[in-house]
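I have a structure I would like to understand better, so I am pasting it below and will then ask my questions one at a time.
The full complex has more chains than appear here; those shown keep their coordinates.
Letters A and B mark the chains in the order given here, with residues in each chain numbered from 1 onward.
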Amino acid sequence: MQTPSLLSLVQTAVEAGATLAFALSGLLEAARKRLDAVGMCVVAFLAAFGGGTLRDLLLDRRPFFWVEHAEWLWGLLALCALALPFLRARHFEPTERAMQWPDALGLGLFSASGTQLALQQELPGIVAVLMGVVTATFGGVLRDVVCNEIPKALQDHRPYALCAFAGGWVLVGCQAGGLGPGWALLAGAATATALRVAALVSGWRLPAWTPGEGH
Amino acid sequence: MQTPSLLSLVQTAVEAGATLAFALSGLLEAARKRLDAVGMCVVAFLAAFGGGTLRDLLLDRRPFFWVEHAEWLWGLLALCALALPFLRARHFEPTERAMQWPDALGLGLFSASGTQLALQQELPGIVAVLMGVVTATFGGVLRDVVCNEIPKALQDHRPYALCAFAGGWVLVGCQAGGLGPGWALLAGAATATALRVAALVSGWRLPAWTPGEGH
């Protein structure tokens, strides 16, 4: 019983770090857009919990994560209250660069756990994988929509959703191949995170639409 | 039994006035953005019923208010049909100023009733308060998102969601302290409305993000 218990400890730590990274991405975008204190909290909340909440709405699961663990809401409020006086505009860039790594961990963990929750409802593989992608990316999409931007995840030609997609299929394959859920989760999450890190390090770019003629 | 029945009469009147104020805010924004007749109805609907509908989706409550009381939908259509020929651009500003007062009443009533509905599901206090804030503010957020604006509630540095937040905590405190639901609702709603009116009258502003250096 050592391994699962260690796994679950690591999982909680990764979850906390990644949620913090997601929330900070919301805070920074809200600060850039000169939202007020309420706006910063709302956008941080959407970035941190929006993806999982949309997944739960689609899967008809209750209670939501932030309802069951309401202490995270207090943490989010504390984060916003702390960030307001301490963050300075010159901190934006370094904060975002530092957040890339917990964010990549979160991408893996959230997409894998979203996929697994959908598999538990005996949904088809492609639907489960999509639910994983929604979990990992739609927080950022909601953050950008509310801030009146085209979502970065759909536009910046960096593989992000695609890493979640690949990791989801690895998880589906592992579970279909008889691997236990804990190990399948680990394999899926590791794949997504590794791909994301590789993409960040190597500067991979997604194929773009290149119109032949002007429009 | 006199008090509750009078209370419920007042509650219905406040609800009607506030829903009208919310719908008119949608109509004015749609007119400013030069939407067509369909767009005006849709944005008025989102502004009037969007917050409560999102709360019910999150709390998994059915039927929605506008499904149970479908006559309100007819009222909304009638409002849009009437507004189209009668409103003129020079009416925008005075209409908005006049609407601030029923809007402040609605802010109190809707946030308090949203909080109370969540408490009935035995949700934690902070979640219940957030549901009240969602009820009171997300109609306006959806209105602005569809009109391709950053939501005013997140940006204009006026306390709005914050008044709903404070009123929600008063309600939670009253109910925890043993006050009956009717009186707790009244206390919460009155707090939120009073704070909003004070903010409007005194010109309070929310703390803003002030970046130390350019970005």
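Here, a contact is a pair of C-beta atoms (placed from the backbone, for glycine too) under 8 Å apart; a residue touches a chain by one contact, two chains touch by 3 or more.
Remember, it's a predicted structure, so these values are computed and weren't measured experimentally.
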| All chains are the same sequence, and 2 are placed; what is the full number of copies? | 3
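Note that in this section only the chains that are shown with their structure count from here on.
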| subunit A and subunit B, separation of their C-alpha mean positions in angstrom | 30
| note | subunit A residues touching subunit B in their complex are 30-40, 42-43, 53, 57, 60, 62-64, 66-67, 70, 73-74, 84, 88-90, 92, 145-148
| query | Which of the residues in subunit B come into contact with subunit A in the complex? | reply | 57-58, 60, 123-124, 126-127, 130, 141, 145, 148-151, 153-157, 159-162, 206-209, 211-215
